[in-house]
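Mind looking over this structure? Questions follow.
Just one protein chain is left out here, and the rest sit where they should.
Letters A, B and C name the chains as they come in the text, with residue numbers starting at 1 for each one.
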Amino acid sequence: MEQEVRVCVFGATGYTGAELLRVLVNHPHVRIASLLSKSHFGKKLKEILPSFYGFPLGDIKLSWEPEEDFDLAFLCLPHETSLELVPELIKLGKRVIDLSGAYRIGKPDVYLEFYGFEHKHSDLLEEAVYGLPEIFREHIKGARLVANPGCYPTATLLALYPLLKERMEIESPIVDALSGVSGAGRKTTQKFHYPEMEGNAFAYSVEKHRHVPEIEHIVQKVYGKEVKVRFTPQVIPLARGMMVKLYVKCKEHDFKELYRETYKDEPFVVLLDEPPSIKQVLGSNLCLLYPYYDKERSLLQVIGVIDNLGKGASTQAVQNFNLMMGFDEGLSIRMLPIFP
Amino acid sequence: MEQEVRVCVFGATGYTGAELLRVLVNHPHVRIASLLSKSHFGKKLKEILPSFYGFPLGDIKLSWEPEEDFDLAFLCLPHETSLELVPELIKLGKRVIDLSGAYRIGKPDVYLEFYGFEHKHSDLLEEAVYGLPEIFREHIKGARLVANPGCYPTATLLALYPLLKERMEIESPIVDALSGVSGAGRKTTQKFHYPEMEGNAFAYSVEKHRHVPEIEHIVQKVYGKEVKVRFTPQVIPLARGMMVKLYVKCKEHDFKELYRETYKDEPFVVLLDEPPSIKQVLGSNLCLLYPYYDKERSLLQVIGVIDNLGKGASTQAVQNFNLMMGFDEGLSIRMLPIFP
Amino acid sequence: MEQEVRVCVFGATGYTGAELLRVLVNHPHVRIASLLSKSHFGKKLKEILPSFYGFPLGDIKLSWEPEEDFDLAFLCLPHETSLELVPELIKLGKRVIDLSGAYRIGKPDVYLEFYGFEHKHSDLLEEAVYGLPEIFREHIKGARLVANPGCYPTATLLALYPLLKERMEIESPIVDALSGVSGAGRKTTQKFHYPEMEGNAFAYSVEKHRHVPEIEHIVQKVYGKEVKVRFTPQVIPLARGMMVKLYVKCKEHDFKELYRETYKDEPFVVLLDEPPSIKQVLGSNLCLLYPYYDKERSLLQVIGVIDNLGKGASTQAVQNFNLMMGFDEGLSIRMLPIFP
Partner (left out) sequence: MEQEVRVCVFGATGYTGAELLRVLVNHPHVRIASLLSKSHFGKKLKEILPSFYGFPLGDIKLSWEPEEDFDLAFLCLPHETSLELVPELIKLGKRVIDLSGAYRIGKPDVYLEFYGFEHKHSDLLEEAVYGLPEIFREHIKGARLVANPGCYPTATLLALYPLLKERMEIESPIVDALSGVSGAGRKTTQKFHYPEMEGNAFAYSVEKHRHVPEIEHIVQKVYGKEVKVRFTPQVIPLARGMMVKLYVKCKEHDFKELYRETYKDEPFVVLLDEPPSIKQVLGSNLCLLYPYYDKERSLLQVIGVIDNLGKGASTQAVQNFNLMMGFDEGLSIRMLPIFP
């Protein structure tokens, strides 16, 4: 091993933490320095994540504080916890990839309205790089702090980006999005109790959702002007996976070509000639896109799928890690989807 | 029993046939005269539909031709088969409720393009009443031939109807719709093989779907002018259930009141103050609606759920039956959803 | 209506309460006097059970105490709560059907070991009739207090009963049982969080399960001597349903005939010639049984399925109700399983 990066994972026992570890364990340049969990410290990882039985990593004890020195921290924490931990880590000279929403939106005032807390670290908020490699690759490379995108924004922005980049005239886009239940995290709630979620599906946060300011903020950054997005998140009965359907009124154009051209060098974005299915990307870092233009209605429609815990969270975090460290971008995240 | 209607079910062994029988068996004025199935005739019903074990109906032999005289036929058949059978039954003086699409769209030329056959019975096509009681109740009452609506059109039209009725100005609506797998029928295909459909979801027929001309035809009939609908059907991993999300650009209005007023006397349409969930209507004849107006984007959004085999097919067929026969409209279809 | 029974449901908002109400609402001789819930009192039923939207029952307010006089109480309560409430209700002259385990096992000392509480109402424990109509029909008819059986014991005892009745020599039977997740109740837990239960299955309480003394107690009562049962409950990923597989070493016999003969007049037990499937009884009061004798291994195997919330709980409670009240035993519980 030429180079070894010592890595800490804060909040190792949630779904994004688990998926991150599943991938990092195969990374040739990563050494897991500590796994942290304030709710389960003192226990072994496998006691909280039974899929680690049979693997040395499963026997690591969860700790309250980092147990040895480290170079980079992945934060799989609640927004409020990340908010305060990030400045401390940065002050200690660590690099940070934050999977929470605490440093994604460069407008401090948004946080009070959408997250319910005041954001007092506006300098770091400004410095943080939004970790969507297909748009911000060059900025990610040198970043100290990467704000790893939300799953809905990842899929939505990859579906929108070719239009934004080309400054196409777009009228308030509609985003109708389906998510697997793991998107809501590991905490139990009545609606996600198995007997009630099996065979069920519903929309939520129709009037207001945190991912809207995140999407609109990045759109404005790339597109140069404000765009209002109508966003309807829905939960469907599957553990992992996400599908967004984007509807945009706009003039005719060779959209298939535009999308293909935009992403032709991207290792993890694939254009399809027919609608993709969620399971096609299960456990992978892929995003599959299918654009279709309806001439009769002057409407562009783009369908995209990702794994909400993969490209929508943890494997994308590793993609960012690889970029930050100057490694091959696809190291340890080129695995095939699991099928069936 | 004051009155007894002798009923035949053609195509008794598919999903709509099974659901129809589950309901009819409790109908106080129905006598099942014959169950017909060209693929399984000679066998007992329970051999093909194992949920009928333990019930006398399960021992009925499936027949090729009606075995005794009857008053009314339910057709749960392929479109092409219904197309030819309906005129024969009508000629014999029978009343008919056709669950296929063969008599739903009053424009013969649509059939060649969307169904792949020439429709030569334009007189009956014109006579057929579209069996959506909330819009066409009075016509249904006297009808000889009722064309029972498709599941997608049922949910879509109930979401649109208050706008149509009020002649609101609406710009090309977008309908994004989710369906359980039973909507595709009982015939097996690779995509719906359990290991491939579990944890999966995908859009299909994005460019062209039979339900679009059905929806647009009825919209034109009610609204008085042509409206183009963008329609994206999707399959999600559940056996039964349907959710439509309607997006319409339009001026502000008290939509909650409009919807409540429109449906205030309807026994099977219920307005909610929060997004409904699919499982809330499982096994019932209900349609739940939730309208929401996004002022910032001048966009009305309506979310509706039905059971695709209930209000989207078989229980609606019985609602039509009750109307045609002058019975209490809710007879035998007032059952509660099954939960969990 | 000749006769009207005023009924209270205590603990109306759990799964057995919901299923009970779904059935009672169609019962021609039942009037719901009050719905009680200490956790949700003051709210409307539909706020806690969204499947009641659209039905008058959904608007009933949950109360702390019965709001009007009543004749009979269904208790869908935790064991400890039932334990204390039953004597109070009996003292008031009410008849009671208790769906908890508090009065099922006529040996007070079992409760300390398996339920964790001391049972001080041994008189009522002795009086209580075990509500399995296929075995105790005559006793149920006159009972003041019926202890409605657990789901596992219902299926197990129906599979064993023909052997017990005939005093067949049986060596410690093995019962391997699969249950849908609703069997564990409505309370959320990590293991039953949708993302973790989808695609999962596991055994639990392998070393000790409450249903073992319940089964063994009834076996002893019927069979006349003690039999030790090895019982392995498992959860599989489905909302409702139960399958038991009974393995008993015994001498050859015409078991198909024995089973058929035993249950020939039973309206809700059906003998099949091939293994039944769980979904065949979804939402019904049926129990399907398939006995098979393996000559080479001198082993009788019986496979049985029920709906754990139907024959395993609430519809069986209504069957007991009908017996207690002298009604037709199948009133309001003869509904067909839902399919698919």
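Operating definition for what follows: a residue touches a chain if its C-beta (ideal position, glycine included) is under 8 Å from a C-beta of that chain, and two chains touch if they have at least 3 such contacts.
Just so it is clear, the model here is predicted, and its values are computed rather than measured.
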Completion exercise
Touch with the missing chain holds, among A:Ser182, A:Thr262, A:Gln301 or A:Gln316, for A:Ser182
Practice task
With the full complex in mind, choose from A:Arg95, A:His119, A:His193 or A:Arg240 the residue touching the hidden chain.
Solution key: A:Arg240
Completion exercise
Which of C:Leu57, C:Ala147, C:Ala184 or C:Leu238 touches the missing chain? It is C:Leu238
Exercise for the section: List the residues of subunit A that touch the chain left out of this view. Expected result: 15, 18-19, 21-22, 25-26, 49-55, 57, 182, 186, 198-199, 239-240, 268, 270, 272, 276-277, 279-284, 286, 288, 334-340
Fill in the blank from the handout: Note that subunit B touches the absent chain at residues 15, 180-182, 186, 188-190, 192-199, 237-240
Handout entry: Positions on subunit C contacted by the hidden chain, ascending
Key = 172, 174, 176, 178, 180, 195-196, 198-204, 206-207, 228, 230, 232, 234, 236-241, 243, 245, 247, 275-279, 282, 292, 294, 296-297, 299, 301, 303, 340
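One rule holds in what follows: only the chains that are shown with their structure count from here on.
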Completion exercise
subunit A and subunit B have mean C-alpha positions lying a whole-number Å distance apart equal to 39
Practice task
With chain centres taken as the means of their Cα atoms, state the distance from subunit A to subunit C in Å.
Solution key: 46
Handout entry: Distance from subunit C to subunit B - Cα centre to Cα centre, in angstrom
Key = 36
Practice task
Find every residue in subunit B that makes contact with two or more other chains and list them.
Solution key: 198-199, 239-240, 276-277, 279, 282, 340
